[in-house]
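If you scroll down you'll find the structure; I have some questions about it.
Only one protein chain is missing; all other protein chains are in place.
Every chain is named by a letter (A and B) in the order it is written, and numbering of its residues begins at 1.
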Amino acid sequence: MSTVIVPPVETPPPKGGRPPATAALVGRHGVRTVVLFVGTALAALVVAAPIIAIAGANPLDAYRALFEGSLGSQRGLAETLVATTPLLVAGLAVSVAFRGGLFNIGVEGQLVIGGLVAGTIGAQATLPPVVHVVVAMAGGAAAAAAWALIPALLKAYRGVHEVITTIMLNYVAFALSTYLVSPGGLLVSKTQPSATEKVKDTAVLPRVWAPTRLHAGIFVAGALVAVTWWFLFRTRAGYRLRMVGGNPTAARFNGIDPRRVTVQTMCLSGALAGLAGAIEVLGVHLRYFDSFSPGYGFDAIAVALLGAITPVGVAASALFFGVLRSGSVLLQARAGVSRDMITVISGLVVAFVAARVVLERRLSRKEPR
Amino acid sequence: MPNGPVLRLQGITKTYPGVVANDGVDLEVAGGTVRGLLGENGAGKSTLMKVLFGMTRPDAGTIEVEGVERRFRSPADAIAAGIGMVQQHFSLVPDFTVAENLVLGSEPRVRRLFIDRRRAVSEVQALADRYGFRLDAGARVADLAVGARQRVEILKALHRGARILVLDEPTAALAPQEVVELFTVVRSLQAQGCTIILITHKLPEIVANCDEATVLRDGAVVGTRRLEDHERVPGPERDALEADLARLMVGRALPDPPARASTSGGPALSLVGVGDGERVGPLDIEVRAGEIVGVAGVEGNGQTELIELVLGVRRCRSGHIVIAGRDVTRLPVGQRLRQGVAHIAEDRHAAAVASDLSVADNCALGHQDRPPLARSGGRLSASGVQRFAADVVARYGVRTPSLQATVAQLSGGNQQKLVVGREVARRPAVMIAAQPTRGLDVGATAFVHQELVDLRDAGCAVLLVSLDLSEVLAVADRIVVMRGGRIVGEGRPDELDELTVGAWMTGTSEVPA
Partner (left out) sequence: MTPLRRRAPIAGLLVALALLAAACGSSSNSSNSADASPTTGAGKDYQWVMVTDQAGLGDQGFNDLAYAGITKSAKDLGGTGKALESSEQAQYVPNLQQAVDDGASLVVGVGFLITDAIVEVAQASPNAHFLSIDNVAADKDGTPLPNVASVTFKENEGAYLAGVIAGLTTKTNKIGFAGGLEIPPVVRFLKGFQAGLKSVNPKATVNVAYVGGFGDAAKTKELAAGYYDDGADIVFEVAGAGGLGAYEEAKARGAGHWVIGTDTCKDALAPDNFLTSATKDVSGAVEREAKAVADGSFKGGVHNLGLAEDSVGVCQKTFGSLPKTIQDAVTKATADIKSGAITVPAQ
């Protein structure tokens, strides 16, 4: 039965003042989101502990190595941020699609396309500094958006479920990129198999924290968090996107064309995915390697879910996954724990996020209506 | 049947975070009686019934059935104790026959493997006949009308051995004739010793059919009243009784019923030969400025499609739609809305709100492209949205924890108030109000009716589509009746009575007019 939580006269907190921006930042159940985030992460680490012990290492030593390796030194910190960057941007791509009611499983393929095109522009074009890197990134984003346009149009105008099409197009993207950098391929490097030529210096995202690998991509990613937040919550297009995600029929009855918004959303998600690939190629590898992504686009789904699909939440959860990834180096070197353990912990996080969705549903069912 | 209490609830208390849904509720129901349970949305009726049916456990209090204290951990326990519930939303398998639906889970078997259909049908038919139900046990549920489906639900509860039957808003979706039939069934059940608890918003139904009425407000019982036969006949005593119950429910006196329109202006919405080529039309409807036209009809007779045609979400295959002097037949939804159309959706969850989005975001829907919500460069003014939402929430008394709360956190009545407030705030030239009071209590219903009347008085053309005939008769200045996608009757409410309109609606022949 319904809730008389606040009497109607006391309800509006208008005062004409600014809206509580923090509420939108952290999400609708701010505190709960943070608690669930920390809880999920901790639960994964706790459950992984006995597995580490069974694998023959001391879990406490392992976690000490994990956090020392990822946060305890300049290089560790820098590597954490390097690992965070692609997850963060790809996580934003997944979140934006989620917000718009779309499950973009094609982020991985779009990311590969973005990386390939950015790497090619970086290696082949001759442009002045700054311009070159910007054009390369924009090219990667645009190519990935175009790649995402295919499932977008199929979804909007033919009702083909985007999960199917985006998964399928992943394989097309993998095969296409592999083909292009195979021996004799159109884009393959003369000296490095399965990769394009090195990008020119003008197209490199500069390193920003010598002597580490930390590159300007982290700033781009940070800016994208802010821009994504601003777009979703401070523009009419973002509002339409969220409304179509919330209820496409209600949106349609109120003059918003869900099909157009769906196409825009998927392309935007694709563009972000492409940027993730472009940043990784131009900042870390300095050329497109066929295998540069270990599955950022898939991990991004976990990142987005753990971050409750809010931009700031995604940033936090990308950082968590970044810690795991960069900490795994010392975990291996010092604590003697297999690299697979990081995959295990990530997998547990996914499992707990899934469990959390069930839990949240139960929680909200207990709430009065 | 002995007249001792068959059901006794004592001190039932149930709190949810921040809300006391039931606050020490005591309820005693005598065997073989019909008890009405009244209350506004949020008064605690549903929580109480969930407790009774084992769907939720109370924090405190006891349940006694036929003198035995019971603890229900699930609906199965409640069913075993002889309690049955018919909810607003039916839980039937449309592709199964009536008999199959009833025996689901306890099918008579042939050699333990095959369902004995013939025996199922004969068993069920015997049960139906015993209670005097007009029902074919071999019919497919999908082919049945809403009223008949409801009888199947009742029969299902009886089949499971229910002696205490809870009916939750049973008349919400019924045509007048079906309502009559329902209460015939209720009386027949009563005669056979069943105890019935009737939850409804509609005071006349309580007054006409209950032995006693209990009113809940803010989670507590505020009064129980025995109803005498002489109070059931129309007259001053009945009016006083209804006013009394209404005051108990709402905690204040209700406003007088709205007045009819005196004058109306030129046509604001005209449909000429409009149809979608399959479910509706061709039909002609004209709504003038300053006029409420009520569309009556049994559910599924083209009303939904009519609304979709007017709004532009359904393709118009024939005819012309003119809104405020402009032919909008080929225009998309957005442009029609800009012509001054507002829309209260018949199913708010399907077409009016996004439950997972905030109250503020939902208030802004449809207003986002105009100042003060819209800002230059495609931006959305967050403060504009907040101010606008705060205004809607305050003006329409939407009870919400905050503007950032999701709409899912609101009660149905408050969600509807939000939608009404949002749509009225468009200051429309044409208002399409579909089932605007579905699920609302008397107080909220009166409020919505007043809003529609105020709109009309301000010169708005209102098209009111409702399955609740009494609503249409009470509010509309002119009535059209739809059946099979066509207009089958038209008139002014003072010239028509419920039975005439009901005959048009159902297509039965006893048409006096």
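Quick note on the criterion: a contact is a pair of C-beta atoms (placed from the backbone, for glycine too) under 8 Å apart; a residue touches a chain by one contact, two chains touch by 3 or more.
In this text, all values refer to a predicted model and were calculated from it rather than measured experimentally.
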Among shown chains, those touching the left-out chain: A
Full-complex contact with the absent chain, from A:34, A:146, A:168 or A:351: A:351
Option from A:162, A:257 or A:299 whose C-beta touches the chain left out: A:299
Chain not shown, touching residues in chain A: 48, 51, 54-56, 75, 79, 82-83, 108, 170, 174, 178, 182-184, 192-195, 198, 211, 213, 280, 284-287, 289, 291-295, 297-299, 301-302, 325-326, 328-330, 332-333, 336-340, 342-351
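Throughout what follows, only the chains that are shown with their structure count from here on.
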Chain A and chain B: spacing of chain centres that average the CA atoms, whole Å: 44
Of chain B, residues touching chain A in the complex: 16-19, 21, 41-47, 218-219, 311, 313, 332-338, 343, 345, 349-358, 360-361, 364-366, 368-369, 374, 378-380, 382-383, 385-387, 389-391, 393-394, 397-406, 408-414
Chain B-facing residues of chain A, complex: 1-9, 11-14, 16-21, 23-24, 28, 233-240, 242-243, 245-247, 249-257, 364, 366-369
